[in-house]
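What follows is an incomplete set of chains from the complex, kept in their original frame.
For reference, chains read A and B in written order, and residue numbers begin at 1 within each chain.
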Amino acid sequence: MSTAETTAQAGGPAQECHLGDVFDTQESRVRSYCRSLDAVLTTALGSVVRDSRGREYIDFLAGAGSLNYGHNDPDLKRALLAYISRDGITHSLDLHTTAKRDFLESFEALVLAPCGLEHRVQFTGPTGTNAVEAALKLARKVTGRRNVIAFTHGFHGVSLGALAATANGHHRMAATTSLPDVTRMPYDGCFGEGVDTAELLAQLLDDPCSGIDPPAAILLETVQGEGGLDVASPRWLRRVAAIARRHGSLLIVDDIQAGCGRTGTFFSFEPAQIVPDLVTLSKSLSGMGLPLSVVLIRPDLDVWEPGEHNGTFRGNNHAFVTARAALEKSWADDVLSTAVAARARTVSRELARMAEFVPGARLKGRGMMQGLDVVSGTVATEVRRRCVADGLIIESSGSDDQVLKVLAPLTTPDEVLAQGLAILFDAVVTSSYLAGDFPRASTERSAAHG
Amino acid sequence: MSTAETTAQAGGPAQECHLGDVFDTQESRVRSYCRSLDAVLTTALGSVVRDSRGREYIDFLAGAGSLNYGHNDPDLKRALLAYISRDGITHSLDLHTTAKRDFLESFEALVLAPCGLEHRVQFTGPTGTNAVEAALKLARKVTGRRNVIAFTHGFHGVSLGALAATANGHHRMAATTSLPDVTRMPYDGCFGEGVDTAELLAQLLDDPCSGIDPPAAILLETVQGEGGLDVASPRWLRRVAAIARRHGSLLIVDDIQAGCGRTGTFFSFEPAQIVPDLVTLSKSLSGMGLPLSVVLIRPDLDVWEPGEHNGTFRGNNHAFVTARAALEKSWADDVLSTAVAARARTVSRELARMAEFVPGARLKGRGMMQGLDVVSGTVATEVRRRCVADGLIIESSGSDDQVLKVLAPLTTPDEVLAQGLAILFDAVVTSSYLAGDFPRASTERSAAHG
């Protein structure tokens, strides 16, 4: 153990100041999440993380959806320790390894086959944005077209190819250069109930003079994790899938945040009964938060030349080991799916209770990917500040960061989930009250609840 | 241990066939390295990897430069096992963690301070291309300019922003879309001895009507790992650094392959005594082949807004742990540097011997990043095939894949290095002979050597 670490673990405020200095002086200003959590994390287990001062936090952030199975799941940890202990190969580029083979077999048996998918697996550089880059590149290569349809509030990464598809202005403005070859279209519900945005898309693509060039692909999330937890309806998804097919465009589902069980099924698009041509997965794929990303490719579309799209870490064997363990543990039966459904109901119910105390509040998302739109980013910031103080880590998303996101691990024990939601409830109610918008009727109900 | 894995370890040819099928049927055609190594790797230690049939291979590929300290270094492995065992936090986005703090402190003390650098560290998505994307984006943001100068034979990744700077036609053609905002310039030596390409660059940038827009950055490798091991001279590097400064452009050294000690010093640019504005590192940074990437930023250029460039895996704590252990083990003194110099001399000497048997052959590279240009890609392929058969993994690079690359771990024991070079010698001599180009004089010398 390093001297610094020992000090930290024993440490009080003085050391913390010093430690804070290290990040301030050494790490780039680009750091962000750490700005709302004044702590240096040390260990983590399940849904709870612990800092260098011994404080514990319930984790409703969960690595922005990368820790669906919680921190350091014992079974995954055991498999990884065993692999490392016996000198299992760690880095192998895209050479064949037993770790990769086992992952592929489990993934085929437990994920693809049950969904009736015959897709092939491309291992890209282990970040979500790399998977999106690969998918877009392949779609363009397959079709010989440049244009890609992406949607309002979509988030697909920040390397230039993916950033062109990302809607967030904060990220887009950082580019300085043009972000070409993507056409933005309104997501399901973007213009309110009365406007069927799939219909608008169909009309524009059917019209040779609309100015929308025939797309290589239509790229979408079924639930927009960073965009504010907007949800595409199964009907809309099927409509868009049909439009893609009619126009010779590939349907790409970016399931990086919504996939791997976050919405209850492994793939978020299963309930809609669509078959995407390409699927991107990352975040929770490795199960333990290790970097891993893939593109799933309909076999007949796998027209890559060898090495045409590459990357040094495209074979992360540690991640293969934990990913396989996660699949074997959680997707061989429907225990997890069932539990997710139950927990999602709990979250819905509690968020609905909170919503009563925030004028204009709306429930967002589905499955264990729900949140509360508290209308104002200022209020949401105050809520998050209060949550941290009370031992809950939670983030928000949306255009004004006004949507509080409950991204707890899918495996969060009921009592921990309840505890976290209770902290959130108090923070929401108090913040809304302080914002001066506290409605009288709600107050009474709140009292009753108390 | 999985059934499949047990089978494999026990297995003979029949099983292998079956196993091969898994990759054939499940993995995308984009896979490449595995096409020249018909094996399923299981374990690895130091400079030797082992496959499921129990065969061992000396590794002169070393994760394309990601395993400078060899496979599964015991000290790194021990630190990682300890960290995992005590539930050290694995995934934390960019929240503060003790693992990151310790890495930052070691990196500052052992790498930056000795070089007199005050650069800040940006953790990007853990792939080289993500680091390059971040560096280019920052350079454009700082300067408000779009254009970037990159060089012939440069390789910087395949996400769209980095791909624009990559010279390799195989990768570029896969894009379908335009790759704008990069101007290609000839690398040092590109036009032969007689033409000082830094002078050409200076002339074009000094001329407002050259058609080369003022660049945000000049991006270069000091040794072109993928391009064919061309080396920029210290004089050329200083000249280019001065040109960048005069034109208000940032100098970015992409040290992803040449850095982390590969050429003897930690940074490849140290001998040239230049101070890049931005440096990208990845590959061997984590020490054990775990995904990790950073951009080093001159403090006054760190103008990022929080979260403006992000990525889910930008804090890979396992990699922080092994990276720190690697730094503490190898960069607290000059033992490794000295050893690299000695081994590099060995490699030079042996490659020179081989060169005598290949008409037109040239030695390329420097440090432990040397190779032999055998003129013909066909010959190089044959050499690699023979090496694999004899238990040596080696790759080639260059326009025609004609440059055999000796990228052995820096820590390769002398006898293993000698053994690998002997295999390579035989393969080179035989392949050259079979290619019908075997010069008489060389034959004699070869016999003498035998």
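Simple rule for what comes next: a contact is a pair of C-beta atoms (placed from the backbone, for glycine too) under 8 Å apart; a residue touches a chain by one contact, two chains touch by 3 or more.
Every value quoted in this text rests on a predicted model; they were computed, and no experiment measured them.
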Exercise for the section: Could you work out how many identical chains the complete complex has, if 2 are displayed? Expected result: 4
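Keep in mind that, in the parts below, only the chains that are shown with their structure count from here on.
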Exercise for the section: Compute the rotation angle for the C-alpha superposition of chain A onto chain B, expressed as a multiple of 5 degrees. Expected result: 180
Exercise for the section: Round to the nearest whole Å and give the separation of the Cα centres of chain A and chain B. Expected result: 31
Fill in the blank from the handout: Per the touch rule, the chain B residues reaching chain A in their complex are 2, 4-5, 8-9, 19-20, 22-23, 25-35, 37, 39-45, 49, 52, 61, 63-67, 71-72, 77, 80-81, 84-98, 100-102, 104-105, 107-108, 120-123, 125-130, 133, 137, 140-141, 144-146, 157-162, 164, 170-171, 174-178, 180-181, 216, 256, 282-283, 288-291, 295, 297, 302-313, 316, 318, 324
